[in-house]
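Removed: one protein chain of the complex. Kept in place: all other protein chains.
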Amino acid sequence: MSILQVKGLSKHYPIQAGFLRREIGRVRAADDVNFSIARGETLALVGESGCGKTTVARCILRAQQPTAGSILFSPEEGQSIDLAPLSRRALRPLRRHIQLIFQDPYASLNPRMMVGDIIAEPLLIAGVPLKERQARVLELLDLVGLPMAARTRFPHAFSGGQRQRIGIARALALQPKLIVADEPVSALDVSVQAQIINLLLDLQDRLGLSMLFVAHDLGVVRHVSDRVAVMYVGRIVEVAPTTALYATPKHPYTQALLAAVPKADPALRDAIFAPAGEVADPAKPPPGCAFHPRCPFVIDRCRVERPELTELPSGHLSACHRARELTLTGVP
Amino acid sequence: MSTALADDSLAQAGQLRLTWLRFKRHKLAFVSLFIVALFYLVAIFADGLAINDPHATDAKRSYIPPQGIHLFDEDGFNPHVSGLTGKRDMKTFKLAYVPDPARKLKVVLFAHGYSYNLFGLIPTDIHLIGLETPQPVDGIFLLGTDQLGRDLFSRMMVATRISLSIGLVSVGLSLVLGILLGGMSGLYGGWIDTAIQRVIEVIRSIPTIPLWMGIAAALPNTWSVTQVYFAITLIISFIGWTELARVVRGRFLALREEDFVIAAEMLGASQLRIMLRHMLPSFTSHVIAAVSLALPAMIISETSLSFLGLGLRPPAISWGILLQDAQNVQVLAGAPWLLCAAIPVVLVILAFNFLGDGLRDAADPYG
Partner (left out) sequence: MADRPLLSVRELAVEFRADTGTVRALDSVSLDLRPGRVLGVVGESGCGKSVTARAILRILDRNGAIVAGKILLDPGTTAEVDLTALNPESQAMRGVRGARVGLIFQEPMSALSMQYTVGNQLIEAIRAHNDPGKSVARQRAIELLRDAGIPRPETRVDAYPFQLSGGLRQRVGIALALAGDPDILIADEPTTALDVTTQAQILTLLRRLQRDKHIALMLITHDMGVIAQMADDMAVMYLGRVVEYAPVREVFHSPRHPYTRALLRSVPDLRATPRQRLATIGGAVPQPNARPSGCPFHPRCPEVILGRCDVAPPAPVPPGEAGASCFLLEDAV
């Protein structure tokens, strides 16, 4: 049984106008999102800004209240709790099982607390006694590759990469079952980014963590994830195991994304292919398939009928009417 | 693959020390801090610094110009002031008392003068400087006297106490109101926020001077100085809290979205813990800065109210009341020293503003 199962998750923001705040429309930040994460698996949620990947992550963490859908979380085998309807208070004891790694290593640490206190805070909240807390903080610092002396220092003394390690140590303090990483390396320098990616991979191997990895960088995602879900304008358009998704994408948008990445190889010069047009506005997505105005393979059906996410013989899930007939190119 | 730490004493510096270090770099603010501290020392020891009884009137010594203390005479070190001698002006036939260098009155430190209570508790009559032997008419008039023969310097010392304390008390009241209402506004949001914000807007849209006039006119004439004093502080803070409430609400809203506050929530921290451990420490520095910027506004309010005759009334002594004496151009032409009362007002307002700026810059390293 998977550790997390998201069913029909939607988050709509009303657009209000006038003195009486009448609702005149809705931003469908996330619309009928379905996926699951197996134990020990990393699922990457990728897409461009505004596609709803962060909204989905925040709904799972219940930093936001989803408009509809269920979030079935299973901390233990055979146990299943729907997080979506729970109140703040009811969520509190469950929080220790799902932890968040932030994008911005500067904003996510309280500048007024010493690193030792930051890492110990989850333990303190969980009621771990002082002696144990201190021992565990040292253990965690070692786990993320920081020296013991870091304990008595303030976050401002650390570089971006080191701060991200502190954030990871805090997230791991209560031995969570699921980690939600929201663009954890996108604010870091290339050389530091590599260190953090390796750290996350090592930690996952050692601790058997499950992870939802939200990112926009397809290169990073390739290294980190087991499966990838691609989002476009609030909806998932394709889900597949990483290797299969990169080699043989089954949705024209996935193909476009892969083609747009500048390859770090001058021999593949001029291999950037930019799709025409712009990302659709989630407040007024095009009818039918949201990608149809930019899609080179568009047919009349795409303009009127919204494709559902369906399983293909290859094991891919794709929301494209022509997924079976098209031969799309990925990364060789 | 442990990474090296910056081996810097700053690394272990707490937020308070960092703020202090940054604050010290702000030279003007640093100097202002001392000026403000000096003013509050004056306020605390006002009676001890005063030389003559600030309330004692004597027509004979009206409009005496500022008098210096002569430190030396022919015999060497002998601090003294000149005594006063009555002379008839042969043009106006008015009897005027003017300093007579021939009469030397010895000045000593820690002299005995009028009686007062130190800190309002300890009865004493020791003053920092004074005449060796108190005289009925003569005295040390460092900044001259007013029409009624009261020593301006002594009155300024005592006025400092009232003017600064009125500012402090008003800010204290404003702060309580501001944090409470601003905090509620920011924390709960929704209709509570809307209601409080509208009230603030209404209060801020009322023109202050007519409002003050109305309220001051409503104060019964029979009230004692103390009652008026508290009424004035209430009036001032009634307007003052709105600004602080906005600052507090703004910080609250901003902090609620901060990643580290969300992080605490994700750890399962209670609302109370998030408030006390994460939000409050991050905005105390802002509140301190806001307060140091609000204080001069309060002081100015009191001064202008009293200057217009709407605030404190004689026999109370405040900067505004001292300046009231300097309202008349004709009086000023004859006794320009009365304008000295404006100097501490300007000085303390400037100092507070620089201090507030410095604190605000120092308090927010990340913003």
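For reference, chains read A and B in written order, and residue numbers begin at 1 within each chain.
The working rule: a residue touches a chain if its C-beta (ideal position, glycine included) is under 8 Å from a C-beta of that chain, and two chains touch if they have at least 3 such contacts.
Computed from a prediction, not measured in an experiment: that's the story for all the values here.
From the options A:1, A:148 or A:272, the residue with contact to the chain not on display is A:272.
Taking the complete complex into account, A:216 is the one of A:92, A:216 or A:306 that touches the chain left out. The chain omitted from view is touched by exactly one of A:36, A:134, A:198 or A:248, namely A:198. Considering the complete assembly, chain A touches the hidden chain via residues 48-49, 159-162, 189-195, 197-198, 201, 216-220, 222-224, 226, 242-243, 246, 256-275, 278-279, 331-332.
Throughout what follows, only the chains that are shown with their structure count from here on.
Centre-to-centre, using mean CA coordinates, chain A is 55 Å away from chain B. Those residues of chain A that touch chain B in the complex are listed here as 61, 63, 91-93, 95-96, 98-100, 102, 104, 106-113, 121-122, 125-126, 145-147, 149-150, 152-154, 156-159, 161-162, 165, 167, 170, 174, 195. Every residue of chain B that touches chain A in the complex is listed here, in rising order: 1-3, 5-6, 8, 10-15, 18, 258-260, 262-270, 273, 277-278, 281-282, 365-366.
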